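Excluded from the complex is one protein chain; the other protein chains are retained at their positions.
Our next item is chain A:
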Amino acid sequence: MLSRKARLDAHGEDSSYFLGWKEYEKNAYDDVQNPTGIIQMGLAENQLSFDLLESWLASNQDAARLTRNGESVFRELALFQDYHGLPDFKNELVEFMAEIRGNKVNFDPRKLVLMAGATSANETLTFCIAESGDAFLLPTPYYPGFDRDLKWRTGVEIVPIHCSSSNGFKVTKCALEEAYQQAHKLSLNVKGVLITNPSNPLGTTMGRDELNDLIGFAVAKKIHIISDEIYSGTVFDHPSFISIMEALMDRKLQDTDLWSRVHIVYSLSKDLGLPGFRVGMIYSNNETVVSAATKMSSFGLISSQTQYLLSKILSDKKFTRNYMKENRKRLKTRRDMIVAALRDAGIGCLKSNAGLFCWVDMRHLLSSNTFDAEMELWKKILREAGLNISPGASCHCSEPGWFRICFANMSEDTLNLSMQRIKALVGRIQQCRRGRVTHQDSGCNSRRRSFSKWVLNLCSYDREPDR
């Protein structure tokens, strides 16, 4: 009775990503009501700077009350459903986006299409660029949500570009070419490459060389580049962020065909910490894409009230500059906290400079170098340490043992508690290993490695080369 899509969808929620969520919902941590509950570290949400927004709202009653200079703007907002978006809001957005990129790039509001969240923006862009049965290449590891957002209703496939820890998961020319050939083997027509820059789940930004390799590849294969830059405002450390537009302009490619095949997806969910507002957008130099996406945005328009409120917030440049600066500072502090605490527990992280999470190396804690062992470890962390984190397999990482841990959606105390729990668990696992030489223990596995060798491995890994 239902469509094929609906029948497929109904059985889609058995991956680990969702299992963790379900367990968390049943037994959510609360510092007072449920101190032994599960701490949510699988949600990339930024709750660190709500106080700044609250104080702005308190001193700018006009915006919240939908008045302008004392006059009500309610009527125009109540009736405003133009899919071209509120002009004031778009003008502020392009300035905000330019500022994040150090004003090295300028954006035209006529090329901006508003959607209800980056989720909607990514799907709409896919509808505009690809036919059902076409493919996008995505570097792994990637955000698990892409498997839904890019594929479900569009019928488009994802072919992974395998990245490895040997070079810090950077995208190489070789990996790009391999992925392209793989797509051909599967008889899939490659329409584009989708990168997330800064990367989710890695928390790193793409370097100039990496971007240039990607550009060269897109020119050679005559395909699109979609750059999901929703974390661009969370870059809190060196190296600085280079947008795909900046890279193209530096190579003077504005008048080439590639210019109209490059599209940016952006959102205010991460940079301003407002995922509940549902604000996403597509920026494209391609007229057909802008025109088609604008009309398709009818299926996900942003509430006019929200557009108005945000246009007011963004027009206060002093506030936004201060907010971004302070927010980045707080993110960096958090990141440093978690990295130090993990190191203390003998766990290393990929050196990151952006995002709301760390890409954590727990390969040494696996009973074997397999994804089954990764799942086993993930379940232990969920059930014994009471932490919901994201296993690398859910992000399509090609190497087992990596996990994404979010650090910006909780208080400092909760973060400290989570680190204590991890340390305790790691201690238990290693004790288990030390003690299993002579007898079988139900909680440990049988693979032998000496404790000292592990410690040595960790020490050499921790010494990351300076960028």
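Assume a residue touches a chain if its C-beta (ideal position, glycine included) is under 8 Å from a C-beta of that chain, and two chains touch if they have at least 3 such contacts; residues count from 1.
Basically, contacts and distances are computed from a predicted model.
> For the chain omitted from this view, which of "Septin", "Aminotransferase class I/classII large domain-containing protein", "Elongation factor 1-gamma" or "COMM domain-containing protein 6" is its UniProt protein name?
Record says "Aminotransferase class I/classII large domain-containing protein".
> So one chain is hidden, and I want to know which residue out of A:L186, A:A220 or A:A424 touches that hidden chain in the complete assembly.
Touches the omitted chain: A:A220.
> Determine which one of A:G20, A:P141, A:P160 or A:P275 touches the chain that has been left out.
A:P275
> Among A:F89, A:F107, A:F127 or A:F169, single out the residue that touches the unshown chain.
A:F127
> From the list A:N27, A:S72 or A:N106, which touches the chain that is not on show?
Touching the chain that is not displayed is residue A:S72.
> So one chain is hidden, and I want to know which residue out of A:S227, A:N286, A:S390 or A:S418 touches that hidden chain in the complete assembly.
Checking each option in A:S227, A:N286, A:S390 or A:S418, the one touching the absent chain turns out to be A:N286.
> Since one chain has been left out of the picture, which residues of chain A touch it in the full complex?
Where chain A meets the chain not shown: residues 1-7, 9-10, 12, 43, 45, 47, 50, 53-54, 57-58, 61, 64-66, 72, 74-75, 77-82, 116-117, 119-120, 123, 127-131, 134, 148-149, 152-153, 189-192, 216, 219-224, 251-253, 255-257, 261, 273-279, 286-289, 291-293, 295-296, 298-306, 309.
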